[in-house]
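Note that one protein chain is taken out, while the other chains of the complex remain in position.
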Amino acid sequence: MKGKTMLDTDEQPTGSQTKARDDYLLDVEHTRQGYALNQMCGSLIRAENRARFSENEARYCDEFGLSPEQKQAVLERDWTAMMNLGGSIFYTFKLATLDKKSMQYLGGVFTGMSTEQFTEALRSGGRRFG
Amino acid sequence: MKGKTMLDTDEQPTGSQTKARDDYLLDVEHTRQGYALNQMCGSLIRAENRARFSENEARYCDEFGLSPEQKQAVLERDWTAMMNLGGSIFYTFKLATLDKKSMQYLGGVFTGMSTEQFTEALRSGGRRFG
Amino acid sequence: MANVIWGLATSHVPSIGAAMDNGKTEDPYWKPLFDGYAPARKWMAEHPPDVAVIVYNDHANAIGMDLVPTFAIGTADSYDVADEGWGRRQVPPVVGAPQLSEHLVRELVDSSFDIATANRLDVDHGLTVPLSVYCSEPGEAWPCTVVPVLVNVIQSPQPTAARCYEFGKAIGQAIRSFPQDSKVAVFGTGGMSHQLAGARAGLINEQFDRWFLKKIENDPEALAALTREDYVREAGTEGIEMIMWLVMRGAMSTNISRVHDAYHVPASNTAAALALFDDLGDRPETAT
Partner (left out) sequence: MANVIWGLATSHVPSIGAAMDNGKTEDPYWKPLFDGYAPARKWMAEHPPDVAVIVYNDHANAIGMDLVPTFAIGTADSYDVADEGWGRRQVPPVVGAPQLSEHLVRELVDSSFDIATANRLDVDHGLTVPLSVYCSEPGEAWPCTVVPVLVNVIQSPQPTAARCYEFGKAIGQAIRSFPQDSKVAVFGTGGMSHQLAGARAGLINEQFDRWFLKKIENDPEALAALTREDYVREAGTEGIEMIMWLVMRGAMSTNISRVHDAYHVPASNTAAALALFDDLGDRPETAT
């Protein structure tokens, strides 16, 4: 209901709801910073890699050379931290898929809503800004 | 000496000397035809692949999906046939390197000369055309 | 000579494909979207192309981060359907049109477009969902061959909207100079407004989308004049993929007519739309 209310009043999300930046632009610098993290997540499109990741997540992260912060974000499924550390949503979504999490779940995480609230916000016409 | 003579008289190579076409342009169609052959040869930059190739060349070719003609050209080291079947010299040269053959050796093969003749032709200023 | 017969702009959201693959098109959530498609599908079925030139982007499935091309053209005989991490869509493999691909590559490179050639390419939902929008029941094989045209919309800097429009014009010219008698449909895919990550996730901007839907027909220059910052601000970080519609529009002649359009919110986290245009370019009717 909270998500719905916000939409009705056309309010911008506030810092209290989410730690995420408004927008993540995957510029070239971001690509460089996120390279290992994104390569690791991208590798999960192969079943054999998913199995190896699930067997030992930390070791798999080390194989791809993730930074300690990136590795921690992956192990803790801190989706916002992954974005702040150079993640691209198209790559980190492969990890979410392995966890059987939807894009609506991630949307809720980024915006400080439950999955249901976020889904309802979309069904009500989406979130408006500006 | 034969190579030298040809240079001195500025003669074009004739059909009796070589089956090779004058020029091989790796256009997009050529790339498509030669894809499996070139990928196979290109893979030989890795030591583990060279070992597996040497263990069983035919099987290795099959893994890369070479056509029967391409496979035969590789097994027989028919360098001109490889070019006619879509090979790129930068890729097939990886195979020559594995065989410890030089670019001068290949130059001789393409032009109907011995390696020595070909090398001497270069040292004498190269082969002139047109 | 080849000829652009129609242009289709369509969203390429994965869940639209999944809804078709899983028989959910009559569910209340999906029915309005697919009802909106119906008239366009009927018209397209009556005007089948020989080849579809499909402008789309890959989503971390075939193009990694090692090498990110601004524009790429598939040149293969065929393209496998990508496994995006949840199994391959159960749709037929995509058969290429390598001679048209080669012709486009040569003409475009000679027209100063610095394209990459994709000699091997697994095609993801960005390409297969639009094919399903055109043809929902392909059976054993899609009804046309395909030339995939890839645009980088994920890594910034994306090509400018103006460059995409110019790219489309050059593609149209190259198609019309292809010596084979081929009927070509051009697909511009992606959009409309959406944003997947960040505090603005869930963004939809219907006002901008409807303005874009209107302008794409007869004032594409207005859309080509927008900066990438404009697209991100108005349409969201992923909504910028609407620049791919401009490639399709550029490939069509100036003489087009709108067959149908549809707009629906939401398809997953996205505003979904379809716009179909008949290309009247070189038909007798043009001489009015």
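In order of appearance the chains are A, B and C, and numbering begins at 1 in each one.
Simple rule for what comes next: contacts are C-beta pairs under 8 Å (C-beta built on N, C-alpha and C of every residue); 3 or more make two chains touch, one makes a residue touch a chain.
In this text the structure is predicted, and so the values were computed from the model without any measurement.
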Shown chains that the omitted chain touches within the full complex: A, B, C
Contact with the hidden chain (one of C:Ala2, C:Ala19, C:Met65 or C:Leu213): C:Met65
From C:Arg163, C:Arg249 or C:His264, residue that would touch the chain that is not displayed: C:Arg163
Residues of chain A (touch criterion as defined above) contacting the omitted chain: 27-29, 31-32, 35
Where the unshown chain meets chain B, residue by residue: 13, 17-18, 20-28, 30-31, 35, 38-39, 41-42, 44-46, 50, 83, 88-91, 93-94, 97-98, 103-104, 106-107, 110-111, 118, 121-123, 125-130
Chain C, residues in touch with the chain not shown (by the definition above): 63, 65-72, 105-106, 109-110, 112-121, 155, 157-160, 163, 166-167
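By our rule, only the chains that are shown with their structure count from here on.
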Graph class of chain-chain contacts, one of line, ring, star, complete, other: line
Centrality ranking, top chain (CA atoms only): C
Geometric centre distance via CA averages, chain C-chain A, whole Å: 26
Gap in Å, rounded to a whole number, between the CA centres of chain B and chain A: 50
Residues of chain C touching at least two other chains: none
Residue list for chain B, restricted to those that touch at least two other chains: none
